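Take a look at the following structure, please.
The complex appears here without one of its protein chains, the remainder shown in place.
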Amino acid sequence: MPKMLHHVTLILLPVVAAFAILPTVYSNHLLLFNFMIFIMLAQGVNVIYGFTGYLPFGYVGFFGAGAYGFSLMVIHLQASPLVALAAGAAAAVVLGLTLTPLFRLSGAYFSIANLAAALAVFQVVSNPNLESLTKGPYGISLSGVFDPTFAYGATLAILGATLGLVIYLRNSRFGMALQAIREDSISAGMAGINVVRERIIAWLLSALIAGLAGSVFAWYVSVFYPETVFSGEFTIFAIVFALFGGNGTVIGPILGVVILYGIYNAVGISTPQYFQLIYGALIMLLVLFLPNGLVSLLRQWGINVP
Amino acid sequence: MLVYSLLAGLLFGLYFSLIGLGLNLVFGVMRIVNLAHGDFLMLGAFLAFWLFTLISLNPIPAIFIVFVVFAIVGLPLYYLLVPRLLRAKDPEMLSFILFFGLSQVIEALATIAFGTSERSIPGGELGRAIVAVASLLTGHHVENGPVDIFGQTFPAAWVASGIASGIAVLLVYVYLYRTRLGYLTRAVMVHREEAIATGINVHRVSAIAFGIGLGLASVAGVFAPFMLGSITPAMGVEVTVTSFTVIVIGSLGKPLGTLLGGIIYGVSYMFMQSYYSSWANLLPYVLLVAILLVRPSGLLGRQVRRA
Partner (left out) sequence: MTRHAIFAGLIASVISVATTAPAADAPKEISLGTLYASSGRFASISMPVHYGLKLWIDQKNAEGGVFVKAFNKKIPLKLVAYDDQSNTATAATLYNQLITQDKVDILIADSGSVLTSVAVPIARDHKMLLINQTGTGATFFTPDNPYIVLMADPVSSVWPKPLADFITHDGPHLGIKRVAILYATNDFTGTQANAVRKFIKESNSDVDIVFDQGIPTETSSYTVLLNNIKASNPDAVIHLGYASNDIAFLRNVQDSGIKFNFVFCIYPGLETELLEKNVGSKGLNYVFTYVPSSQIAYQSQFGMSLNEYEAAWQQKYGNTNVEFGFNSVAGYTTGLVLEKALAAATSLDQLELRKAIFSLSGNLKTLDGTFALDEAGAQIGEITPLGQLIAEGDHVKFVTVWPHDVSTGKPIYPRP
């Protein structure tokens, strides 16, 4: 318990406080908002990949489900933003539940199937035959709930909750059980861990995080096409950031987002044409030379990383 | 309408079998997910385009050049990337990300070199090759134009790519089941560690398979301007996802499986286009998930599961 409190004060509070204070000195709030979204998504990937070893290549499916859950509540039921947020999160969790049979598959198959499932959800949502329900490919335009300040505040709260969750996982028996499953699921099962149940819980938590992120994204930007919230880029960035920082830790994904997404925005503004090239090369070097992330470097130097 | 969709699906599906063939080989041998597969297809397409534009080389002879070029490129690429990757804790997952990075690098270089506009090769070119062969075989002059099959008319390009795919599948089959190298390759596909233990130079076998895989992708690329309308540097990603569907349906490691997978995909896609056109793009993903859940080893394969 005390260790958790230690982590909370050292990590959670400063990060949340930073994002709460920065808007007063830096006026591109949308950029700060995007940083928070990516921290959440990277942590979500961390929960499922870092802790259970399954790579969710269709992670953006939950994000999009959250965004559309939120939007549909607002458009059809004129719900208030907080109720709609809950609906978006619920939509993502329901999608996660539907996809649990995928766990029967091994490694690469799981990832491919997850990717296909996310693309399938995208195709369904953006289909013109469903225009009256989801506005099909013509995009969502939310009026009436546009409130960037409130949305930003909600995002701060969700960020805090997400970090809290990961800290809990890092320091609890549940988290250790997950890591045991990742290392060797058969031995873990023999040691008495309910492999299937624990894995599903982690999966649903991961879906919940993405769903909340998607909902608050829809709230903040209020105008988007289906391609925007189902873009594979969200998955890739989240995975790369988590990988770069280091999976299975709390700080890893945060470091990954701050450094890589920061570079992305800085480079993107100055030398855009070589941008995709630099990023692609960076990803390759990362996998080849630092597959366990930055925190593995820190660990090599003897620092214990939370 | 029904018969047309069926025949069109067959031809279209054969093309996708060709696309999936290379991916199948690579995944089967190395358990590596080559997310850059579609980008190699794109490179093959551009090479064929430049050969046609600069030296007026007909795409059919270009196929051989393109295959050799990319097979040769595959060898050093393998040695550069894969041995290091296999030493990591979770090579299958990391390969996803590594080859995704490669895909981005290739796309970026292609965009810088070629620009983003669409390119294509005139449809008549493939027709000319068929006409030449047909004239040779039948002894009298054959018209260059659409081809009649069972009373339905199809573009000559579709027939040409169908024939080419059939030949490619046959060649891969012969390679795997009739040559010594293919025999070793199959051994590595079944169980890598055991293959090493029996003294097979696994890296060499894998590198050659990788080169062949890339070569096949680029050959499929030569037909891309005809089957897919036009080529751009960004076309790789979608092709990769669809080719996964094809190989998963057919089961990994078996060329005949990819053939079957491609045909099933092609026929169902054409039916969707005819009757439920706006849902057509949903099909590959639903098929993929359904097959993986109902019969994960594919229609022709054996069980592959983990606890």
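As written, the chain order gives the labels A and B, with residue 1 at the start of each chain.
By our rule, a contact is a pair of C-beta atoms (placed from the backbone, for glycine too) under 8 Å apart; a residue touches a chain by one contact, two chains touch by 3 or more.
Every value quoted in this text rests on a predicted model; they were computed, and no experiment measured them.
S.K.: Using the definition of touch stated at the top, determine which of A:Leu30, A:Leu133 or A:Ala157 touches the missing chain.
M.R.: Answering carefully, the residue with contact to the hidden chain is A:Leu30.
S.K.: Among A:Ser141, A:Ser172 or A:Ser187, choose the residue that contacts the chain missing from this document, as touch is defined above.
M.R.: Missing-chain contact among the listed residues: A:Ser141.
S.K.: For the chain that's not shown, point to the residue among A:Tyr49, A:Tyr152 or A:Phe224 touching it.
M.R.: From the options A:Tyr49, A:Tyr152 or A:Phe224, the contact with the absent chain belongs to A:Phe224.
S.K.: Mind pulling the chain A residues that touch the left-out chain?
M.R.: 27-31, 34, 123, 127-128, 136-139, 141, 146, 148, 221-225, 227-228, 231, 233, 265, 268-269, 272-273, 275-276
S.K.: Where does chain B touch the missing chain, residue by residue?
M.R.: Touch with the absent chain occurs at residues 1, 4-5, 8-9, 12, 111, 115-120, 122-123, 145-146, 152-158, 226-230, 232, 234, 238, 270, 273-274, 277-278, 280-281.
One rule holds for everything that comes next: only the chains that are shown with their structure count from here on.
S.K.: Could you state the distance in Å from the CA-based centre of chain A to that of chain B?
M.R.: 33
S.K.: Hey, which residues of chain A end up touching chain B in the complex?
M.R.: 49, 53, 55, 57, 101-102, 104-109, 111-113, 115-117, 119-120, 123-124, 127-129, 185-186, 189, 195, 232, 236, 239-240, 243, 273-277, 279-284, 286-288, 291-292
S.K.: In their shared complex, at which residues does chain B touch chain A?
M.R.: So the residues of chain B in touch with chain A come to 27, 31, 33, 81, 84-85, 88-90, 92-94, 96-98, 100-109, 111-112, 237, 241, 244-245, 248, 278-279, 281-282, 284-286, 288-289, 292-293, 296, 304-307.
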